[in-house]
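A single protein chain has been omitted; all remaining protein chains appear in their positions.
Showing subunit A:
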Amino acid sequence: MAAGPAPPPGRPRAQMPHLRKMERVVVSMQDPDQGVKMRSQRLLVTVIPHAVTGGDVVQWLTQKFCISEEEARHLGAVLVQHGYIYPLRYPRSLVLRPDETPYRFQTPYFWTSTLWPAAELDYAIYLAKKNIRKQGTLVDYEKECYDRLHTKINHAWDLVLMQAREQLRAAKQRRKGDRLVIACQEQTYWLVNRPPPGAPSVLEQSPGRESCATSRVHMTKRADFYKQEIEYCRRALGRTRVKSSVCLEAYLSFCGQRGPHDPLVSGCLPSNPWISDDDAYWVMNAPTVVAPTKLRVERWGFSFRELLEDPVGRAHFMDFLGKEFSGENLSFWEACEELRYGAQAQVPTLVDAVYQQFLAPGAARWVNIDSRTMERTLEGLRQPHRYVLDDAQLHIYMLMKKDSYPRFLKSDMYKGLLAEAGIPLETKKRVFPFSRRPRHSSPSPALLPTPVEPTAAGGPGGGDGVA
């Protein structure tokens, strides 16, 4: 390579952990005992030592990592794409053929992590060498690059040509086998670092990631950063933690309860729309339907949040509360949600409206909050902000969750809904699987009029499902 400026230090190494991992794999592949079987490969008249076949590489990967052949082929292909293994016979393309095609391991000098980014000067010398050695071996894009570099670093062009000639002269003194190997190594390096147009560059990064290293260094050196960390640690040391066994058991019960409701785990009836091209599942489970499915009604019993998040469930719950004369609790909670997630400009008006309707003495729909929370809330109302009703909202939420919700689940109303709800029949598999069912389009939500929050007035949202 050029005797020019030394390559930049291996800073990118830390940022690209996958390169280090690939290097470890490649090094263990070259292990004399445990590695891939090495053999000498005959190329026309020259004998190249330490070559491996594509098939052996795939087999080694399959055995070492206990993976399927498909995955091993993919992993091998990735190693070749990054230039860690190069083909001896088809040097133009970095592709892994899982047969007798010979490959060799790239020398660490040319590893992506050691010599990156590639220098323009080096590329110019490489192209000049190719051009001098055999006129007309430069492929189109290489010719373009060569011309472009010629204009760009015209001032150093004498150096480029001189270096190129020197390197060619030095190469002539080597054995033919070594010359071939070095040529392949260099070519692979440049295929990775200067891919032909159209081929994806494996070295491309998202913008901004290059700045990560520098900004990281910058931000950790400040005193206030450490002060923040210390404060956080002090607070964290005081928090209560739950035993792992309790937390992990919770996952088991959650997954077990929800498993039958998970279409990707247990399938869905009548059919998964993406597989059958039939949107019946979505029609049956639209946000507002007259007849919710059995699974859906079951879900209302899993948690209070599930019940509230489903418009049909919420409407039925509102009905139930109405019968118990505590419907104002849910309406109050809904109004508080509107405040919390509403526009900033609406905050004063909404706070006032909620106060007038639910909290003021003698209000039309007065909610029963304990005196301490009421006092605190009224205090806060002097300077209204979007979180001013949080305490009251939480109190009412817990009241509904601990009291009204369990009674709802035990009520005849809920039991009746559960009994009425049906299980859809599975769609019969099509006789001619290649005939595609027409895929129905659906109106975009952006076209529909703004949906109104389901209110206490009337029963569950009328009408059939809207997809």
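In this section, a contact is a pair of C-beta atoms (placed from the backbone, for glycine too) under 8 Å apart; a residue touches a chain by one contact, two chains touch by 3 or more; residues count from 1.
In this section, contacts and distances are computed from a predicted model.
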Listed names "A-type voltage-gated potassium channel KCND1", "SEH1 like nucleoporin", "Cytochrome c oxidase subunit 3" or "Guanine nucleotide-binding protein subunit beta-5", matching UniProt entry of the absent chain: "Guanine nucleotide-binding protein subunit beta-5"
Of A:Ala170, A:Leu252, A:Ala364 or A:Ala419, the one touching the omitted chain in the full complex: A:Leu252
Residue among A:His18, A:Lys37, A:His50 or A:Arg372 touching the omitted chain: A:His18
Sole residue of A:Val27, A:Val47, A:Val95 or A:Leu394 that reaches the chain not shown, by the stated touch rule: A:Leu394
In subunit A, positions touching the absent partner: 16-18, 21-22, 25, 61, 65, 67-68, 70-71, 74-75, 78, 200, 204, 206-209, 211-212, 215-216, 219-221, 223, 225-230, 232-234, 236-237, 239, 241-252, 254-259, 261-265, 268, 272-275, 279, 281-282, 285, 304-305, 337, 340-345, 387, 390, 394, 397, 401, 439-442, 444-447, 450-451, 467
